[in-house]
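Scroll down for the structure; my scribbles are underneath it.
Heads up, one of the protein chains got dropped from this complex, but the rest are sitting where they should.
On to chain A.
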Amino acid sequence: MSYPPNNMPVPGGPSGMPVPGGPGGMPPPPGGAPGGVPGQPGRDDAYFTESRKGEVNELRQLLRTFGTERDKQKKRDIMKKVIAYMTLGIDVSRLFTEMMLAIETRDLVIKKMVYLFLCNYADTHPDLAQMCTNTLVKDCGNEDPMVRGLALRSLCSLRLPQMIEYTSEPLRRSLQDGHAYVRKTGVMGILKMYHLNKEEFDKAAFNDILYEMLRDPDPSVVTNCIFVLNEIQAEVGGMALNRAVMLHLLNRIHEFSEFGILAVLDLIPRYIPANDEEGFQIMNLLDPVLKTANAGAVVATIRAFLSIATAIGKRPGDDRDADSPSVDDLSKQVVERIKAPLVTLIASGSSELSYVLLKYADQLIDLCPGIFDDEYRQFYVKYSDPTHIKHSKIRILAKLANPNTAPDIVAELGELVTDADETLGRIAVRSMTNIALNDSGGEGAVESISRRLVDMLDLQGISHVTSEAATALAALVRRNESIKPVISAPLPRALKYINEPAGKASIIFLLGECGADITEAPYALEKVIDSYDNIADASVKTALLAATVNLFFTRPPEVQHMLGRLLKKATEDMSSQDLHDRALFYYRLLRSSPDLTVAKSIISKSMAVTASQFAEEDDSELRAALMDEFNTLCTVYRCKPENFIDEENIVPFVKLPTEHPLAAAAPVVDQGVNTITDQMNGAALTDGYATAAAPQPAPSAEVDLLGFGFDDPAPAPAPPATNSLQSLSLKSNLSLSGEDYQSKWGSIPDSEAVVISGLPMASAPPSTDVVEGALSAFSVFTMASGELPTEFKFFLYAQEEESFGGCYFLIQAVALKQPSSLNLTIKPVGGDPNKQKEKVDQLVELIKSALGLC
């Protein structure tokens, strides 16, 4: 799109327009061309006029009249002019004082402009900026929430470390503001403060408040809280996450805006679902997202799905029942599910989006080969695609080849080889070669691709294609000896017109390999040897040396003389150390071995490749690392974050909660995501600051009935060391993975479990946390818990100190709500079998006393 240049306001360019909008009575600006209509808003081109020395003074004059000017529009125009100069990069900081006088206004348009000016020049004029803090702080208490928010945002954006003392108070107040706009701005202000002065930030202890604000009724506030917490806690992988928080956010996910939803979705990959059921529930909850056109949310959902699949899928060596799907199966199902939405987004989005999404598709194809195969036509290049999209598509096409699709794909690639875009042609040749190298095209594909490549050798007009084809054939021959007869015929003639070093080296290599079948091979090489001095590229010389030696073993009489000449030249050639050493090595080897077969066995064997894959191609490690970073820039660049990001900005990928809860095979407790999160009110956010942040809904009466203060589970009643429990000392720091728990539970037959039922309880516990906290004080830990309509279920475990036998106790506890009673199923694992009964009894006593049942 182009415009006539005279309409174009060129920054810093010659002024074509006068400066309008001066208040009445102002003299016309100096240098203004005729035709200006004063007081006419709208001719704003003129804001971008040439800056002259006098113009800033001019503005100052204008600003001085500002106070007396009555017309709102004219006032705005003066301000606009200042801002226009500022955005052009003209230094108008001299007007600071005058601008600050204008801050006291009821006109929000003007106020915003003054704030913009202030934020821009606060860096360079900290003293002056400090003067206007009072006004800003005052505005933070304005009755209009817009003004409060604006003032707060500006105050926090000043980037002046010395201002922190002024900011923290309004910030704190803003977090309790009645208006979401102010709260949300305040939350972002916390982040700005954090970056400004970390010590002050720590003192202010905003973290707890932020975690608490995750329950703010306004989703935009919650979104900002997640953003801020993730950034503040980047060193530990981001915001602390537990089940209650995750489920709380998931249940509200439909309230979030299109970008807010991403904040929540991005948390899911870091969360390990409590069990299979929950994993599937989350997937069901998110499934509708895949139907939307919100590409960011769709890819975040893809990552969430894949992560859940990894968390709940069965791994090899896992002793779960045979029916539960493995990680690979689940990942495949996920990719199958997201295939259509992803392809639609690629097709319907902007070209920029398509490019990025193609990279994502590429990675998903690597993860689950075969699934995208039937959509291969969607990856055909379009005439109008930008080159980078075409290139991506052609690379992907090679990965979609299977015996059914390969003929079409190879034909399509064949058409693209001659494209005017040279890089595209090269990539097309390589993609085609990759199909042959991977042998993914089914029977006969390798041969038909070889034939196409041989045809390409004759595309004399397009030198890059011939060279690529030669290189490709060289790679193919190393894998497939059988194609030699197909390719040998055109080699000598191709040697004449391939000029690119890589291609030339490849052709020479092929002549050496296929020399037995080509009558004129020695003579073709001889010509090259004779023009040895004209070869510039060392790789061609090296290939020539290797090929000639190779050919010497198959056809010694013809080659002997030229080999001698070549060795002489190469040993004298000092341009390449490698070449020189090789030549010397060949020469000495041939001279010293009386029998040629010895030399032959040393040299010729090394040419054939039998391995199915070259070591340097094994990128499974990189791929796994990339999957961890799926949906980041890594996916586009195809390299790990440390390769392109400063160390300080790398966020480690940490999965939470760190204790993997109960895994699949154990009985599932949950009723569904919704009922679980009803407990959110009672659930602690994270262990450390949990109880402070979460209001305890438990009525105090019930707490008392259970026998101890739940508000603070940490300083628990002193471990009962005096009574009969003496012989049972439990380890106080124990953690058990869900898998271990299961295998231990499974190792003891149910018949051997000790079942104690009907322990009377004064009343049902208010929440699972209450019970868990109480038990953990006695070193009985919780693997998982859940609430059902009629009962609570707990999976508990404990271990005796090693010195006492190290016996594990696995306990399944069911607390019935009506009538309140407790059922225990205890399985002791290990330890002295004779003492187990006794110890179980002691454990029951311990649990009873912990829960106040004695």
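Going forward, a residue touches a chain if its C-beta (ideal position, glycine included) is under 8 Å from a C-beta of that chain, and two chains touch if they have at least 3 such contacts; residues count from 1.
Basically, contacts and distances are computed from a predicted model.
Hidden from the displayed complex is a chain whose UniProt protein name, among "MHD domain-containing protein", "Sodium/hydrogen exchanger", "Dynein axonemal intermediate chain 1" or "Guanine nucleotide-binding protein subunit gamma", is "MHD domain-containing protein". Contact with the undisplayed chain is limited, among A:Q61, A:N294 or A:N480, to A:N294.
If you put the hidden chain back, the residue from A:V651, A:I748, A:V814 or A:V829 that touches it is A:V651. The missing chain, though absent from the display, is touched by one residue of A:R64, A:H195, A:R451 or A:R588; that residue is A:H195. Of A:L589, A:C639, A:A753 or A:V829, it is A:C639 that touches the chain left out of the display.
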